[in-house]
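Only a single protein chain was left out; the remaining protein chains are all shown in position.
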Amino acid sequence: MTVRGFSFSAPFFKPDVPFMKSLGSTRRSFTPWLDADAKPYISFQNVTKKFGDFVAVDNLTLNIYEREFYSLLGPSGCGKTTLLRMLAGFEEPSSGEIFLDGVSLKGVPPHKRPVNMMFQSYALFPHMSVRDNIAFGLKQAGIAKAQITERVDAILKLVKLEEFAKRKPDQLSGGQRQRVALARSVVLRPKLLLLDEPLGALDKKLREETQFELMDLQQDLGLTFMIVTHDQEEAMTMSDRIAVMDKGTVIQTGTPAEIYEAPNSRYVADFIGTVNTFEGKVVEKTDKMTTLLGNDGFTIEAVTTDRSALTKDKMAWFSIRPEKIKVSRKKPEKQTNAVEGEIWDIGYLGDMTLFNVKLDSGTIMRASVLNAKRTVDDPIGYEDRVWLSFDPDAGIVLER
Amino acid sequence: MGSFFKRITIGLPYFWLCILFLLPFLIVLRVAFSEPVLAMPPFAPQFDLSEGWQGFVQSVSQFTTYNFQFVFEDSLYTNAYLSSLRIALISTLLTLAIGFPLAYGMARSPMTIRPILLMLVILPFWTSFLIRVYAWIGILKPEGLMNQFLMSVGIISTPLRIYNTEIAVYIGIVYSYLPFMVLPIYATLEKMDYSFVEAARDLGCSSIGAFWKITARLALPGVLAGCFLVFIPAIGEFVIPELLGGSQTLMIGKTLWSEFFNNRDWPVASTVAIILLAILVVPIVLFQNAQARATEANR
Partner (left out) sequence: MNKNWSAFNIVSVVFGFTFLYLPIVLLIVYSFNASKLVTVWGGFSTHWYSEMLSNQGLMDAAWVTARVGLLSATVATVLGTLAALTLVRHTRFRGRTLFTGMVYAPLVMPEVITGLSLLLLFVSIGFERGFWTVSLAHITFSMCFVAVVVQSRLVSYDMSLEEAAQDLGCTPFEAFYKITLPVILPAVIAGWMLAFTLSLDDLVIASFTSGPGATTLPMKIFSQVRLGVTPEINAVCTVLIGFVATGVIIASLINKRRMVNNARTDADI
């Protein structure tokens, strides 16, 4: 299946992925970061930013490629907005340098950078109409009047706001304001568009629609997008790659699937989605398999994915997503990767059902079951004894 | 921000205030330590810059604390300070007594008329202070409108003597500073959730109890702000005691004025000013602390 020249569900290979399998559906076969010859479009090199004693960004090195949709994901205060503001020119790095298309941005004031930003508050000029807001940057650039009209009309059409051109920002709905802000920042055709929590002010339903609109716009215009968000779903949906940040550093960069299925640390595993984490001792480790004796009294056999110093007798984490766990009344045949417990809570969500299962050790384990059929013969109820089991490649062993 | 624009933004007002606020203040300080002489300007020593640093040192060595001794020893000045504080305090309490019910009534008024009431409180701000004080002369004079009215309805038979007494000063201060009291109290009461009072009633408070324990308590920051906003300027007030208080009302602003314009004793006037400022520092610091706490609590 191809959309606009990009094939969907294209498998790609990476040594870290067990059994050379693919990690789920991805957006398109666009992987310049795997190409050793590709030149990064934006490059942060050992960038540190301090505000007084507070280190907002700590010796960070990042490469972003042309036409990439790149997300900075992290909790508030992790330094992601500072990173964006350094690119836009509102903050200067305390040390290190930022390159855009091979040119250092050091000392270049914001109004001279070929970078535009869409602000979290939208920052629409309240005393100007929608049209004047969008035309502002073009006028500033000294573009001829006729051309300004033409370009503004085109972009108004693109964001479906033609009828609202004469309105003032305070006469628009939240979604319309968001589109004006977007139009205003892309009308200049910046080399790079920075988006600070672009969907943060919208309600959930509108946010989901707008995510796809943003993706389409980015592909239509062939722009490079760098987006800051604390919403993992948003980052997962839209991005080519995600950088998960914490306390001024990048913990992991990777495609949404890599981040979700192959987190490199417990922090990333916990931050994205829901995860069950068990502590255990490594009892055996081969190139293919790692066996843990879990503190909760069952043996875990997992595919070896890390190339780290994890060796026998060390303590490790095992993380597994709820949807990868099977729930059954009968004991599975295999001795490993199976544990018994009692149904503690049931959450029926419609598309799936969540089971909180209390293991005999007292730990609560979450499993989610897709409701693929409308009816179930023997529904699992409260206080039922059930078995939870999973495949060796369903979870991941993480270093402590 | 561009460094040139930034430099202008900071530099221009900074420079202006240094020349026209800080420097004059330092000069007052200096004159307070000088001796009065019959000359123009009427104080000594003068800085003689033609003799450079030597001249400066020489001038400084002639400084005297005589004026401070004089002001502290003469009961005229100490009485003026004390009576200023007393009048300011009494007026503040009177303003509170009138201002609180007004603010409370406004905050409880129907939503639709609140903006109009607020406008009516703010409007006197814009009208001249002098005119508003002047307006009371015609009312308070022995043959004035108030006595005419009271005598015609038969409440009194001889005119009340209010004009040129301290009572007239209280009236003047309460009248002039009432908006300063009403606005902060109104602001706190207006944003107060009335369901607090209802909750207190629900939990067994009488309506008066609920008023004291909830409304009055929550309005306290506004009340404090209002009191300071009246008390601080009232201490140094000149126009009101001058026009309404007559010769027997002693207030320090008046004393400073007459020391300067009538006695032409600039050093003593400066000394009076410096001591007045020293007195004002206490309520100002208290006020700022209260304000800081209020903003902290709002966070």
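In this document, chain identifiers A and B correspond to the written order of the chains, with residue numbering beginning at 1 in each.
Throughout what follows, contacts are C-beta pairs under 8 Å (C-beta built on N, C-alpha and C of every residue); 3 or more make two chains touch, one makes a residue touch a chain.
Note that the coordinates shown come from a computational prediction; the quantities given were computed from them, not determined experimentally.
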{"item": "Touching the absent chain when the full complex is considered, from B:6, B:191 or B:293", "value": "B:6"}
{"item": "Given B:68, B:196 or B:238, the one touching the chain that is not displayed", "value": "B:238"}
{"item": "Touching residue (missing chain; options A:39, A:106, A:145 or A:166)", "value": "A:166"}
{"item": "Absent-chain interface as seen on chain A, which is shown", "value": "88-90, 109-111, 113, 115-117, 119-121, 123, 125-127, 136-137, 140-141, 163-164, 166-168, 170-171, 184-185, 188"}
{"item": "Residues belonging to chain B that touch the chain removed from view", "value": "1-2, 4-6, 8-10, 12-14, 16-18, 20-25, 27-28, 31, 41, 98-99, 101-102, 104-106, 108-111, 117, 119-121, 123-124, 126-132, 134-139, 141, 143-145, 148, 175, 178-179, 182, 194, 232-233, 235-239, 243, 253, 256-257, 260-261, 266, 269-270, 273, 276-277, 280, 284"}
